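A short worksheet on the structure shown next.
Removed: one protein chain of the complex. Kept in place: all other protein chains.
On to chain A.
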Amino acid sequence: MKAELTVKDPKPVKKRYVWKNTAQVNGLLFAMPAILGFLIFVFGPMIASLIYSLTDYSVFSDNTSFVGLNNYINMFSGEDPFFYKSISVTFYYVFLSVPLGIIFAFLLAILLNTDIKGKAIFRTIFYLPSIVPVVASAMIWLWLFNPDLGLINNMLTSVGLPTSLWLFSEGTVIPSIVIMGLWGVGGNMIIFLAGLNGIPDHYYEAIEVDGGNTLHKFWHITIPMMTPTIFFTTVMGFISGFQVFTEAYILTGGGPNNSSLFYVFYIWREAFSNSNMGYASALAWVLFIIIMFFTAFIFKSSKWVYYEGGKQ
């Protein structure tokens, strides 16, 4: 006879929820501010925005009428001359800045993980730009990028290289803004440093024993072990990259000729300069879907991430 380890059902009790103990109550109460904050200030407005996106709400007008999917149709049908331009500009920026940013941060982290003198000082120096407010750094870069008097062009001419119009030419404005952003990779660099320090030394020793060189170490140990960190920074990079705003607001105003008309800047313009709140809400939701799609895509395709803990 098999030993059965079943627990007989206790006497059926009336379905009544009982507070197990005060710890549970307290826990819920302590979490309430965060929960309420989310519901009131994030979730509620999101629902409101979704509803507004189905109307022609313009704040000023007393009559707001339900227009169904008109806003969305206008967006995609080409009625709105700026929509597709804005999307392409933002995509260009994201697909240029996110990979470059991660690669730079990663290489910096590797460099600053070696045993060099003044390692801490260098790490501080590289990290500082990422905490400078974007507005302040934008002003500095405006001067640096100046085609006639700026430091960058001056340095290029002094070594005989051709200069560029940087922020003032359609073709080079996005790369210029990307370069500006690269100055602030310190934040990601710190994250990568943390990740690098989490790699156990014995893996490297094992490769040395097997006769591997630095390149083998890098390719077979460092990178695979860093994939969770790379995964994290990629997802975060995409999410924040799509929401780029300040550079357009401060530096370019969307120009020249709409070549830096970032999506969030466009939303802001529609909402507050043109008072098209309903349409702006619709734009915002489209952005939300786009970011959600990319995040889901990266998650789905994350087979390449190696978790030492074993779970995927």
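We take it that a contact is a pair of C-beta atoms (placed from the backbone, for glycine too) under 8 Å apart; a residue touches a chain by one contact, two chains touch by 3 or more; residues count from 1.
In this text, contacts and distances are computed from a predicted model.
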Name the absent chain as its UniProt record does, using one of the following: "ABC transporter substrate-binding protein", "Thioredoxin reductase", "Oligopeptide transport system permease protein OppC" or "Inosose dehydratase". "ABC transporter substrate-binding protein"
Across A:91, A:168, A:231 or A:288, the one contacting the chain not displayed is A:168
Option from A:70, A:130, A:146 or A:295 whose C-beta touches the chain left out: A:146
Name, in rising order, the residues on chain A that touch the hidden chain in the full complex. 58-62, 81-82, 142, 146-150, 165, 168-169, 254-258, 268-269, 271-275, 277
